[in-house]
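Worksheet: the structure to be examined is printed underneath.
A single protein chain has been omitted; all remaining protein chains appear in their positions.
Labels A, B and C are assigned to the chains in the order they are written; within every chain, residues are numbered from 1.
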Amino acid sequence: MNAAGTLLGAALALPLAMLLACLSSRLRTKMPALLAIAPVPALAAALLGSGGTLALPQMLLLLRFTLDVPGALLLGVAALLWIAAGIYASAWLQDRPDGGRFVVWWLLTLSGSIGVFIAADLVSFYLVFSMVSLAAYGLIVDDGTPRARRNGLIYVALALLGEAFLLMAFVLLAQGIAGDSLLIRDAVATLPTSPWRASILILLILGFGAKIGLVPFHVWMPLAYRAAPIPAAAVLSGAAVKAGVIGLIRFLPLNVATPGWGEALVVAGLFSAFYGVAIGITQRNPKTVLAYSSVSQMGVIGTVLGMGLAVGDGDAALSVGFYAAHHTLAKGALFLAVGVAQITGARRLWPVVLLPATIVSLGLAGFPLTGGALAKLVVKVPVGDGIVGTFMSLSSAGTTLLMLHFLCRLAVSSAASATSTVPARLALPWLAMALACVVVPWAIYLTVMDGSIADVVARATLWGAFWPCLLGGALAIGLRRVGGRLPRVPDGDIAGVVVAGATRFARAMGVLLERLDEVLRQWPVAGVALVGVAVVLTALMLTGR
Amino acid sequence: MLAIAVPAAGVVLAMALGGRQAERIALAAASAGLCIALAIAANIWQSRTPIAYHLGGWAPPLGIALRADGLSAIMAVTTAVVICAIGLFARQGFSVPEGAQEARAPMVFWTLLMGVWAGLNAVWFGADLFTLYVALELLTFGAVPLVSLDGRAETLAAALRYLLFALLGSAMYLLGVALFYGAYGTLDIALLSGLVRAEPVVWVAVALMTAGLIAKTALFPLHLWLPPAHAGAPAAASALLSALVVKGSFVLIVRIWFDTIPSLLNQAAAQMLAALGAAAIVFGSVLALRQERLKLLIAYSTIAQIGYLFFLFPLASAPLRVASGTTELWTGVAWTGGVLQLVSHAVAKAAMFMAAGLIAEALGHDRIAGLGGIARVLPMTVFAFGLGGMSLMGLPPSGGFVAKAMLLMAAVAEGQWWWSVVILAGGLLAAGYVFRVLTPALAATDAPLTLRTPVSSGRQGVVLALAICALLLGLVPLRPSLLLEVGRHIPTTVIAR
Amino acid sequence: MTAAMVLDVGLALLVVAVAVWIVAAGSAFAAVVGFVSFGLLLALAWARLAAVDVALTEAAIGSGVTGALLMTAASRLRPTESRSAGERPGAFLHVVAAVLAVLVSAGLAALVLIPASPAPSLAPAAAVHLPELDVLNPVTAVLMAYRAVDTLLEKIVLLLALIGVWSLAPDRFWGGAPGLWPRSRPDGELTLLARLLPPIGIVVGIYILWVGAIAPGGAFQGGAILAAMWLLIMIAGLRPVPEIHRQWLRLVLVVGPAVFLTVGFAGFFLPNGFLSYPAQFTKPLIIVIEVVLTLSIAAILGLLVAGPPERERQR
Partner (left out) sequence: MNAATLYGLCSAALVGLGLFGAIVHPQPLRKILAFNLLGGGVFLQFGVIARRGAAAGMGGDPVPQAMVITGIVVAFSATALAVTLLLRLYQVSGSATLSIETQSSSESDGGGR
């Protein structure tokens, strides 16, 4: 263990220690004010602790943590977002008597969210992944309305399903490892030659796909983000979802060309990218629109990873990490913007909310010179110029369209009183995040990614980033014309149908099994079964072996 | 050996002195028993050899031996811990009212608690098939009156069903014992394992004994007696029955299969047991999802969780002994996983039943629909229930997770992947029924709940402590346990590749 | 075929026939009557199998005490018989159950017909150690020495069963006296019987206990006969049924297992440990244990038949 390793330990230990402190009700009431402190060691670890490793001493359970470059990227921006959202949440919780419960779920999710970026072995990864996935349930259902509870249940059902896939994948992966190691690195190294390669890849893509909301697992996103309170929605959409991204980065064998699988992931990703836009523009709630934008953006990430997987491009990991880092900042910021807009009077809406939001939104679409443009530039390498590249540009156009739609919805969601002002404790985190959306990607681009300014200002790059936005803008004008005639898709689109169908099926199965139970629990039937078991066992053993 | 004798002496003393003394004797016996169990475990852990004890100095086959191996030590410690918790929990519910010398329920509860405990320890340590029969009857006779302790008609009917079905099971077991004696002239497990040959009498005996014992374990489809019995008993008794009593007969099946006829394990039959286990998981979980009462839900969940235990048979019996020794390693993993499931379910289920008992006591009912907002009033209890539920779902970090992960790994490694599907599906269904309880419990209510009776934080603390034990079991490493290997035939020390 | 063989065949057929009657009889009472004779026939069968100890136990407990218990139950439950007729399982289940039962019987019969040879036996081993114990009846030696722990645990089973029976009393009757059943008329034949029989019965019981060391007999058989006599006295109303809170009663109930356990614990100070006897005191100790066990067994068996308390405790 080294100094960097100690930082990693501190990054996990502080939120967990605060969680323990919550056991005392006196400390729990003080905790909301301290939320922003919890992720600070994580930020420090991201800045200083790269390359550090931490192995919990040979206790009973072997947990190992380490920090590599993509992990550090994501950890840093996630910590930044958690800090900003923490400040926002502290202010938001101020008047709530029962803030303690929210704080507990918050800290649990936070610990998991930090943990996934640094977990180095299968067990600790699964542990922190479950933490971030399941604790988020508590944040989603925070307001306790039946609608929130229903949405929370759909979320948790999909999360658990995803975890079941992952557990199976991990178990299969663990089989291949020689000796006692359960390190992810060792496990993935054996994947290309594993006899269960196909099953493992399917399970991984399904498991992490459920987390990042690849269609058709996307249904939880709009439902959950809409139900969650603003600060929670910000961290869930920004930071928590990246657990799936880091999972794909860590577990897909990006160093080895895996044709077939890569293409499949590309198709799934592109479909999500356009599907998110198509449904998103029919939505009216700005939070829902943002959720569909996340579906679309995660589709883009899936596409990039798929391209990397297809050709065996190990560098795709870092590119995706960078892209995801920008998305973390931007999406987190925009959710905070929704919250700020709701309490800002129409008169101040432009300077405080809409102007910065426009910059951030255009960044998501990759408008030239924004952080988003850098992100798109970086992922251009694995994506290439082929047909997929074209599709990616088209998806940027789609994103522009969707984000302009979002801005329109944001503009009409201002507070009732035209002159009401926002408390600084709510506005500042948002504005700081908006600033970070521009500054941080540049800083990363120039340092970690070793990028040059010349590449960014090259004419081809500028034009390549600009025309999709132009196209998107044109489409947006078109959308305003036909806007009223779009079908109204319920949030969570297919969720309603699927849930209804699943419920009906489950109920039918339940009734069936209940009837069977009544039959089986009758004495004569059970008695016959008892003797029958003995007879069958005898027969099997007589004929067996 | 002392482990059996102390609770047995407790029964005798409590019966003689009666009244208020029963509770004190039980608690004193509980702490003494815990120390003894820990001492035995420590001894085995250090010496790495099983302890054998010839009663009265008469060696088998004429005499009776008690044998403590890793499995018995683990089970004895688990039993002692759970019984101590139950004892502390029950102090309030089963104390003699002021002014009376002796009351029915406390007297019966405390004596039977010790009787069951004596039976359990006899099952864990017994090495003679007939002694084990008497131990089984000790369990049954202790458990049945606990079911009908409150004397309502439906609990009486449940107790009667339980007793009669258990008696059928014991009769079949005893018949198997007779056949073994008739064929080999001894009932000592270790001696028998050296004598048994592949012949019909062994098959019939094993089949009869297995069937009889799974009737007592309530494996699907022989579970008719369990839901009403476990749901009807008082909470402390339900915890005892669900956590420990059904495990007694299960461990006996393990003793027969893996210790008595280790050389004759039959894969087809093992697969059939596991198939029944798989059916139990699906069936028990779905029915748990459909219950309207909390205790019935937990009872059906016991049926499901018992199902997991039966995966032990195909997974730990190693069909193909490949040259490299890999299979041996994986059977060791399956062993540890199976036993860990045994232990973690015992601890988690005891905590859940007692939590449910506290909730029912506080509310005056245990309808799931009426649990709204209970978490505000009994946060520790609901938290304990949730922790227990985590273990049932197999979420990390919990004993249930490690157990299921190990079973999964063994299933896949041994090429029996079909069981892994059931294990995962069972986890999802378990999540379903745990959330069904937690969702209303955590929900906000407008009207403040009025409790029928206040619940002491001490009892909540006991439940929570037990639930935390279930969680701490998750810190067990994912590899074959050394303690369990003591006295096992499987050479688990061979490291793969 | 020898005369003995004819006797055996006849007895075996009779046992099976009575068993069929018990299963098929129309009324429960008739079935119980069948059961009592079944027990007696079975006792004969045991005697034919050279197991006189078992024959005595079967006659006393399996037929006598159990019969008395079931007889009362059958008469009390008579009103329910007609009602439960509707709950008879369907013909299909009948057939399946019959087929399975026949399969089990056939399997067992097949195993009986292919016995292990030579038949394993612990008789020689048991015989070797008899002189050490100074006990001539090998069955007693097994029960009290070789497999003493079974006997000890079984005492605990009996105690638990009794607590279980008592637990079925309503709360307010706890500590009171068991109800037994409606007493017969005073000065009826029963009373006469109850005056005449017990002195003989008690003597026989004690004798059976006493000879247990050298000839067939012992604590269980003696205890069962004593229990029967005690029950007879109580039913006839010559002595009241004791209230279960009585200290003397509790002491009698536990004295057997308590002494057994104490001797067992004392064994820790001996080289052979728990449940071993010091060489020079073996026989006296076994006899002491047997005597107290007989007392406890008689009390427990009697109270098991007497049932749960059904009267309020007298102050």
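In this text, contacts are C-beta pairs under 8 Å (C-beta built on N, C-alpha and C of every residue); 3 or more make two chains touch, one makes a residue touch a chain.
All values derive from a computational prediction rather than experimental measurement.
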Study note, to complete from the structure: Contacts of the unshown chain among the visible ones are A, B, C
**Study point:** From C:Arg76, C:Arg195 or C:Lys283, residue that would touch the chain that is not displayed
**Key:** C:Arg76
Revision key, fill the gap. Filtering B:Tyr181, B:Tyr300, B:Phe313 or B:Trp419 for touch with the omitted chain leaves B:Tyr181
Revision key, fill the gap. Only one of B:Leu156, B:Ala190, B:Ala268 or B:Leu475 touches the unshown chain, namely B:Leu156
Review point. Taking the full complex into account, what residues of chain A touch the chain not shown?
Key: 518, 521-524, 527-528, 531
Review point. List the chain C residues touching the unshown chain?
Key: 4-5, 8-9, 12, 15-16, 19-20, 22-23, 28, 31-32, 35, 38-39, 42, 45-46, 48-51, 53-54, 57-58, 61-62, 65-66, 69-70, 73-74, 76-77, 80-81, 83-85, 87-89, 93-94, 97-98, 100-102, 104-106, 108-109, 112-113, 115, 119-124, 126-127, 138-139, 141-143, 146-147, 150-151, 154, 157-158, 161, 164-165, 168, 218, 220, 297, 301, 304-305, 307-308
Revision key, fill the gap. On chain B, the omitted chain is touched by residues 62, 93, 130, 133-134, 137, 140-141, 144-145, 148, 150-154, 156-157, 159-161, 163-164, 167-168, 171, 174-175, 177-179, 181-182, 185, 228, 231-232, 234-235, 293, 295, 357, 360-361, 364-366
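Criterion: only the chains that are shown with their structure count from here on.
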**Study point:** Most central chain, judged by mean C-alpha position against the global CA mean
**Key:** B
Exercise for review: Between A-B and A-C, flag the pair that has more C-beta pairs in contact.
Suggested key: A-B
Review point. How big is the gap, in whole Å, between where the Cα atoms of chain B centre and where those of chain C centre?
Key: 31
Review point. Cα centroid separation between chain A and chain B, in whole Å?
Key: 40
**Study point:** Chain centre separation (chain A, chain C; CA means) in Å
**Key:** 71
Study note, to complete from the structure: Multi-chain touching residues of chain A, meaning two or more other chains, are 522, 527, 531, 534-535, 538
Exercise for review: Identify all positions of chain B at which a residue touches two or more other chains, and write them in rising order.
Suggested key: 200, 204
Review point. In the complex formed with chain B, which residues of chain C make contact?
Key: 107-108, 110-111, 114-116, 119-122, 125-126, 129, 145-150, 152-154, 156-157, 159-161, 163-164, 166-171, 174-175, 245, 250-251, 253-254, 257-258, 261, 264-265, 267, 271-277
Check your understanding: Of all residues in chain B, which touch chain A in the complex?
Key -> 161, 165, 168-169, 172, 198, 200, 203-204, 206-208, 210-212, 214-215, 220-224, 227, 264, 266-269, 272, 276, 283, 286-287, 289-290, 393-397, 405, 408-409, 412-413, 420, 424-425, 427-428, 431-432, 435, 439, 442-444, 474-479, 495, 497
Point to revise | Residues of chain B that touch chain C when the two form their complex | key: 1-2, 4-5, 8-9, 11-12, 15-18, 53-58, 61-64, 101-105, 107-108, 111-112, 115, 118, 122, 130-131, 134-135, 137-138, 141-142, 144-145, 148-149, 151, 156, 175, 179, 181-186, 200-201, 204
